[in-house]
Structure formats: structure tokens, C-alpha cells
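First the structure, which I've put down as C-alpha cells, then a few questions once you've had a look.
Only one protein chain is missing from this complex, and each of the others stays in its spot.
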Amino acid sequence: MTHKIAILGASGYTGAELVRLIATHPAMEIVAMSADRKAGQEMAEVFPHLRHLCLPTLCKIEEIDFWGVDLCFCALPHATSQAVIRELPSDMKVVDLSADFRLRDPEDYARWYGGAHDAVELQKEAVYGLTEFYREDIRNARLVAGTGCNAATGQYALRPLISAGVIDLDQIILDLKCAVSGAGRSLKENLLHAELSEGYHAYAVGGTHRHLGEFDQEFSVLAGRPVKVQFTPHLIPANRGILATVYVQGDAKTIHKVLRDSYAQEPFVEVLPFGQAPSTRHVRGSNFCHVGVTGDRIEGRAIVIAALDNLTKGSSGQAIQNANLMLGEEETSGLMLAPCFP
Amino acid sequence: MTHKIAILGASGYTGAELVRLIATHPAMEIVAMSADRKAGQEMAEVFPHLRHLCLPTLCKIEEIDFWGVDLCFCALPHATSQAVIRELPSDMKVVDLSADFRLRDPEDYARWYGGAHDAVELQKEAVYGLTEFYREDIRNARLVAGTGCNAATGQYALRPLISAGVIDLDQIILDLKCAVSGAGRSLKENLLHAELSEGYHAYAVGGTHRHLGEFDQEFSVLAGRPVKVQFTPHLIPANRGILATVYVQGDAKTIHKVLRDSYAQEPFVEVLPFGQAPSTRHVRGSNFCHVGVTGDRIEGRAIVIAALDNLTKGSSGQAIQNANLMLGEEETSGLMLAPCFP
Amino acid sequence: MTHKIAILGASGYTGAELVRLIATHPAMEIVAMSADRKAGQEMAEVFPHLRHLCLPTLCKIEEIDFWGVDLCFCALPHATSQAVIRELPSDMKVVDLSADFRLRDPEDYARWYGGAHDAVELQKEAVYGLTEFYREDIRNARLVAGTGCNAATGQYALRPLISAGVIDLDQIILDLKCAVSGAGRSLKENLLHAELSEGYHAYAVGGTHRHLGEFDQEFSVLAGRPVKVQFTPHLIPANRGILATVYVQGDAKTIHKVLRDSYAQEPFVEVLPFGQAPSTRHVRGSNFCHVGVTGDRIEGRAIVIAALDNLTKGSSGQAIQNANLMLGEEETSGLMLAPCFP
Partner (left out) sequence: MTHKIAILGASGYTGAELVRLIATHPAMEIVAMSADRKAGQEMAEVFPHLRHLCLPTLCKIEEIDFWGVDLCFCALPHATSQAVIRELPSDMKVVDLSADFRLRDPEDYARWYGGAHDAVELQKEAVYGLTEFYREDIRNARLVAGTGCNAATGQYALRPLISAGVIDLDQIILDLKCAVSGAGRSLKENLLHAELSEGYHAYAVGGTHRHLGEFDQEFSVLAGRPVKVQFTPHLIPANRGILATVYVQGDAKTIHKVLRDSYAQEPFVEVLPFGQAPSTRHVRGSNFCHVGVTGDRIEGRAIVIAALDNLTKGSSGQAIQNANLMLGEEETSGLMLAPCFP
């Protein structure tokens, strides 16, 4: 059976990544794609790498006939998603890739995103889309909120450790290195090739990055008490990839065992042998997440490193993984593409 | 039906690319993989991006039991392939990715590769693996010789034009830009990141590149008389991709029409609208080749530009396309992966 | 003696490069810098790599007191330069880095730049800034027009050959590869890191690039008859550098000798031994131009390759070289910085 799929916001990188993955998905067919400013154009003009595909012409959202659409991916910018999704047919399944439905508490949303939420009812209904940890809820959800790509990476490293109570909750430092496509296809001076290549720097230093809202929400629920991590992202001259180097206090071997056991049955999360460190290059273009654990020369310290592709496992691949569940397909359907290296 | 596949030389980039593509191929199963110096290692150690796959341990060629193997990909270095293939079971299909069987004339081989051929009989039997132009021969072949990646790119731009007699055969200039993975995983100073990134240069200037042997052979057959192109490759700081900018003399619109018509039914060769120029980034990781034609302000001149991924369409993807034909599968089977951009 | 220098348009890459070079120039002092949209900011905010320097605050052009300024570099965008320069004190020396005064014929200007020139009188007065070929005129000039960076590169390869009459003037093909900083600090989608890195493509294919106006003008004067070259630029994923691969018909050894002799006394142009090919990485950040000549296997053909840094020798370094002459300084003053490799 082929499910009819609509994509809202198809002219951004996560939109293009959805199309790339669906291109070889055995049970999905794209029937509508919107792109506000590029309505009327063919996808081949906007993303020439997709020119071999038969795709609907880009249109405005209001031009889409959602009748018969089984599932809609919403890859719109933050803050615009909520108003759009509120107006979609209420019996259509929706996977949102924006930040709009990640935080369950309207006050948290207001604090991190600087304004009141436009769709508070939906916010409550939305299921947090970190598949490995919300699998059953997602299967039954109508609206799934894709996670932040940095937030996903950090959680793959930390969730099992917090649940198992094997690390000091007050001494978690998350030094994260992310590639540039995470910033989207936006015209900002600091994203120009000449500005970015051959250099790197920290940004949102000091606990101001919005994905902290997700860390706080999720880790505090797991721990049953407030948990605040220290989180500093860095921008690296590469296009895809997130590497989270997480400094924790706890027994390294125990930490490794907990992660190994937690992910033993997971098709997309690979825990490396103890002492090995993952690399973003080895997950590029794929839905895999590699996790490594090493002890430190200082006793009681461990370094947990997680690597994934921000556009795939961190965003569009995750979205399809969730959609598979919502549509009753195999969770891995269309997602077993091997990483593209070199 | 699943075909049993062996890969010789699996520790190089074309070997890894074969594995990457076969990972999601519906009708191929890898049953043996050799890697001389890395025999005994798991593929996950040699190429961690493939760690999610169940693969046979790397072994030495002589340890492989070829009984039951339907097809063997030979991704060994130039000059070593011939002796190995000569000893393989004579009823097993073989796709060679080296240069050893590309030139039909032993003298040509000796001239370009600097020594006598070790398997002259096989050399005669081998079919040149440019699928779109040798499709029927490949279907019936036992041994297919994969083309040079640069040679493939230039031929996609030029073959239909030479066949149609619409360009001046004595005024063909092929300025080619290739990415670094074409040089393989070899330890050469000029392939180090610090040497290569942020700069570019021409190499093998003046008609000394070995792929000229293929151009000479193929174009002369097509034209029915000797054809010599001028060919200058350049090394570009990127990992995948070949861009051939071909300067020809002829009517640009006619040239475009000839290419459009020639490739109209081809699943992997896309001719862009007149005046558009392809980019390597839009074919990365895929088996597609994009071709563009533009006229020049100087009358009677045209520029034909072809772009492909050297590891996929230029090598391992081509090999699988040929293997599909040899095994009676759909030619496109396992090869419709969309390019990975950005 | 220290010359007082003003820079108009200091917030672009050529402006920043002027400051970088003047920082260690023994006889220049920057007394005023304009940047329209960033007026009021310190240079350290706009270009943090210059934060160690004591520099005037960025201001609007109209706020500059030009009294006492010996020379003004004008690094404004094309088309805005002419009106600004027209209003500058008529006794102040000016080196313009824009395209506004490169073409001597108002009709040529209109054809290539799409509009009438605003300062036709000045256009006639301006000296073309390719130092090695207009040295004496530049020494006595009040207004020097910096050349196009691509135009400079092609001319270093070709001027002596055209003057000496050793190549076929109707068979010149200039395949050029340029880095991204040549496009300036402008917010264009195709200049984003995620769009540009890891791929490359031709642009302005077919003889539409504006630097052709300079080639036509200069080569025709040298030859004493119209000369039209075929010119195709390509955008390469690197920040600095232009490589011009020039295909000519003539005797390669003669061509090499002509270039060697022509540049024998030049401090910044290095002709490599016959058969060697230059690389952009070996001139990065410097005012040097490397030129190489190779013969082809096809008799009577030669490949001339020139490499320079578009921001230095192709623009701001050239501007300072010219300013040195205009101010009576040593031509090489402040410009002997060795290339920055790796």
C-alpha cells in the first residue's frame, strides 16, 4: 500500500532531505509540496539534485487539496508551523519538523521562543518525536513534534544514563559540534562559504541555545527532578553532522554497559566498542547514530560521544521513522541507506 | 532471487562504494570480500560507516570459495587485476573496476600502462562497460571492464556528437575537474587534507593521462577514423565529483538536440534545458549524470558540460548497473538513490 | 614618509584585504574608512581578524575630511564607484577597485555593464591598473582602474604571447577556475557554505562574463585587430585563488620562452620551469602570480596556466602595487608577504 504524502516547506534543506529519502521509500508517494516564496516552480529548479524525480509543482499551502493525503510533513520555519498546523484537517496525521511542538509547557515555549504559543491545545496533544524513547506514543499519535537536531544528539548520549542513575546529574557538560546545514538555507553572512570554511567557533555560549529547552524538559522528566546541563554548540566547516562530546561523572564501564544494553535492539543506534570514538563522517547521509564511551585518566569521569547526521537522524530521517510508525509500516522502511563516505 | 556476490579489493573507496550500494540492493548478497593487507579485519574497522551491515570478514583472495558465487566485482589496483581475474573460475561473471581490460589492443595497453598485458585472451573477450553504449554486449558478457571515471564523463558529453557527426573532430578540448576520491585511498603527500584543501591545480597536463587511451579507442571507433582530443584534468578540493567542460565546434542547438534525443530514454543521464550548466554537487552519491549545453558568443562554438560522481556513475554504480544486466535484473535495480545534497 | 590613506567601502573583502596589507606597509597610514551600512561600527566588529589594529571608526563617505589624504582606495560596488569618485577632490590620487573605469570606451561600458557611464571624462583619464604592463602610465596617473581579477589572471598568461605574435589569435580558450571570495561578501544562496562546498560548476557560460570586456579591449589593442577569446569561469569550493587554464595554438617551447623573457625582471610574476603546472594554494594570501607552460601531445598546441590570489594580486594587492608607484614608493613596498600555505 502506498501512502499519500504532502510536504509543507519543501524548499528548505529538511524539505529536500524528506524528498531524497522518500524517493526510494517503498510505501510513500509525494502528492503535494508547498514552498511559499517559490510557489509555481518545479523542485528541479529549487533543488537540481532531485531533477530525476517526478514531483508535483511547488505551490502555496492554501492551494493544496488535503483530501486523501495520509500524512503531512511540515518543514516550515519555527513559529509559523503552529498556525498552519492548527488549520490542517484534524484527521490527517502530521509530523512537524519545526520547534513549535517540542516543548509541552506553554511557559517553557514562551521563555525559549519569545512569545505565546498559537495552538496550545495541539501543543498538549503533540508527541515528542525521539523515536527510540516514545515509540508507542508515536505509533498512536496524530501529531508528532520532531526534535531539535542538537537535542536529539545529546539525548542519545544521555537518556539511558539518566534513567539508570549512573551519572552525576549536576555535572553534565555537553560540548557540541554541528555542521552548517543545521542553520538551514538562510541568507546569513556567517553562513557564507568564505566566512565559514577553514574556521570554527562557539555560538550561543553560556546556556542560551533553544535546544536547552528540550534538554531541560526531557532530562527532568527522566530524573524526576530538575536537571540542567551545560551546553555549548560550535559551528564546524562541514555540511552535515553533529558530534556531541558529553563530559559526565560516573563509572565509564558501567556507562558503556548501560548504553550497550539500552540500544541493543535498536536498528539505528550503534554503540561502539568501549574506548572507540565515533565520527560524523561515518553517519553522513544516513539515519544512523553512533555512540562511543571512553573513561578518563581522572577516575570517575567518562566521555560519551554521539554522532549523527543533523538532516537525517536529526531531522528528516527521524521524521520518516516516525511516519513509518504512524502509518503502520516497518519502522526502518526506506531508511536503511548506508552512510555516504567519503 | 538473490545473487551471491564477491568483492575483491574491498578496502578501497570503490570497494566501499560497492558495499554501500549493495546494502540496499534488493537482489544482491555479499558472500565474500577480500582485502589483501587487511585480511582478517572486519569491514567495520576498515570503513566504520558500514558497521551496521552484516558482512563477511575480509580475507585473502585465495581463501575465497567461489563455488556458488554468481558475480565477482574486482576492485583491485591497476595491473594486479589481470593476473587475478585470469585465475578465477571461468564460468563466473566478473565486473572489473580496474583499468586492466579497458583497452582492447594489447599495444595500446602497453603504451598507456607501460608493460605487456598478462591476460591477452581475456582482454579480447572483455566488454567495455559504458552501459548506455554497450548495453547488449554487457548483457551477454562474462567479463565487463569498468571504464575510467574521467573517461566515462567525457564520453557522456561527446559520444552522441561524434556519432552524429555534428562537431569538428579535430578541435575537441576537454578541460576536466575531478575530486580527490578518484585518486583512491592511497598515501600520497599531495592527497593530504592540508595539501589539497583550499587550492587546485592541473595535473597530467599535455596529454599524458591514461584515460586518453580510452578516449582514443572509443572515439576513433565511433568516427571511423583517428580522433585525438586534448584533455587536461584538474584536482579540486572536494571528495566526489567529476565535471568535464568540453569545448567543441559545431552548432550549439543541434548539439543540444542530439544529446537530448540520444539520452531521452536513459534512466541515469539527464540532459538539462539548453543554456543550463550542471554541478557535481547535484549528482553526489548517485548514479546520475547531468549534461548541459550552451552556445558561445563566438559563432560555431559550443560548451558541453557533463557532471557525475566518480565513485558511483564513474565506477561502482556503473559496475552494479552492468552487473544488473549480466544477472538479468532491472538495470536500475538498487541504483535509484537520490543524490545527497547538501 | 608616511602617506595618508582613505579607504571607501572598507566592509567588503577587498576593503579588508587592503587593511590587512597596509597593516604592515612601512609607508602607509589609514586615516579614514567608510562603510555605508556599517557606519559607526569599529572595524573589529565587522572584521574581527583586524582587531589588533588601531583603525578609524567606519563612517559614511560624506563624513570624511579628505584634506591631507594622499591617496584614496575606492572598494565600492560596481556602478556606485563612478558617482562617488566624480565628487572626490580632483587633486587626490585614487585607485578604484571596482569595474567602473576599466573599459575606456563608453559604448563598451554600456554593453557590458548595462547602462550609461556617469563620469565619462574620468573614464577617459583612468589608467588600466595591470601594473606590469601600464607601469609608467600608472606612475603618473591620478586615477587608476583596478582590473577584474579573472581578467588579470588571463592577461598574465596571454599578453606577452599576443604581443609577440606566437599564438593563433582566433583559437584561444580560457577555462578559468575561481574561488568564492571573488563574489564578495554578498548574501546569495549559491554562496552559502552548504551550497558551495563539496561541489563545483561553470557559470556565465557562453561568453557572458563581464571580464570579457577587458579581454576584448586589451587583447585587441595588443594585436592591432579584434581578438575574441572564449572564456568560461567555474566556481570552486575554496576561498581564495584563480587558476586560468589557457588553451592556445602555437609552439609550446617558444611560448614558454616568451613568457620567461617577458617576466624575467618582474618581482611578482614567476614563470615555472617548462612542463610544471602552478597551483592556487602556492600563491594564497600573496601578491605573486605563477605561470606554467606545457606542450600537448597534439602538435602545435600548448597549455598556459596562471594562478594568483584574487583578493591580493587580483585586487587589493594590485591596488597597493599601483598606489606605491603613484606615491613614489618602491613598487614592492609592503607586498613581499610570502604565501600562506598550508
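So that you can tell them apart, the chains are marked A, B and C in the order they are listed, and the count of residues begins at 1 in each.
Here is the rule we go by: a residue touches a chain if its C-beta (ideal position, glycine included) is under 8 Å from a C-beta of that chain, and two chains touch if they have at least 3 such contacts.
The model shown is predicted, which means the values in this text are computed figures rather than measured ones.
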{"item": "Touching partners, among the displayed chains, of the absent chain", "value": "A, B, C"}
{"item": "Touch with the omitted chain, as defined above, among A:19, A:119, A:194 or A:289", "value": "A:194"}
{"item": "Selected from B:120, B:192 or B:223 as touching the chain missing from the view", "value": "B:192"}
{"item": "Candidate in contact with the missing chain, chosen from C:11, C:98 or C:181", "value": "C:181"}
{"item": "Identified contact with the non-displayed chain, of A:24, A:163 or A:230", "value": "A:230"}
{"item": "Missing-partner contacts on subunit B, residue numbers", "value": "13, 180-181, 185, 187-189, 191-198, 237-239"}
{"item": "In subunit C, positions touching the absent partner", "value": "13, 16, 19-20, 23-24, 47-53, 181, 197-198, 239-240, 270, 272, 278-279, 281-286, 288, 290, 336-342"}
{"item": "Footprint left on subunit A by the chain that the document does not show", "value": "173, 175, 177, 194-195, 197-203, 205-208, 212, 228, 230, 232, 234, 236-241, 243, 245, 247, 275, 277-282, 284, 292, 294-298, 301, 303, 305, 307, 341-342"}
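The working rule: only the chains that are shown with their structure count from here on.
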{"item": "Dominant chain pairing [most C-beta pairs in contact]", "value": "B-C"}
{"item": "Turn needed to bring subunit A onto subunit C - CA fit, degrees, nearest 5", "value": "180"}
{"item": "Geometric centre distance via CA averages, subunit B-subunit A, whole Å", "value": "36"}
{"item": "Inter-centroid spacing, subunit C versus subunit A (mean Cα positions, whole Å)", "value": "45"}
{"item": "Whole-Å separation of chain centres (CA-atom averages), subunit B against subunit C", "value": "39"}
{"item": "Two or more partner chains touched - positions in subunit A", "value": "13, 181, 197-198, 239"}
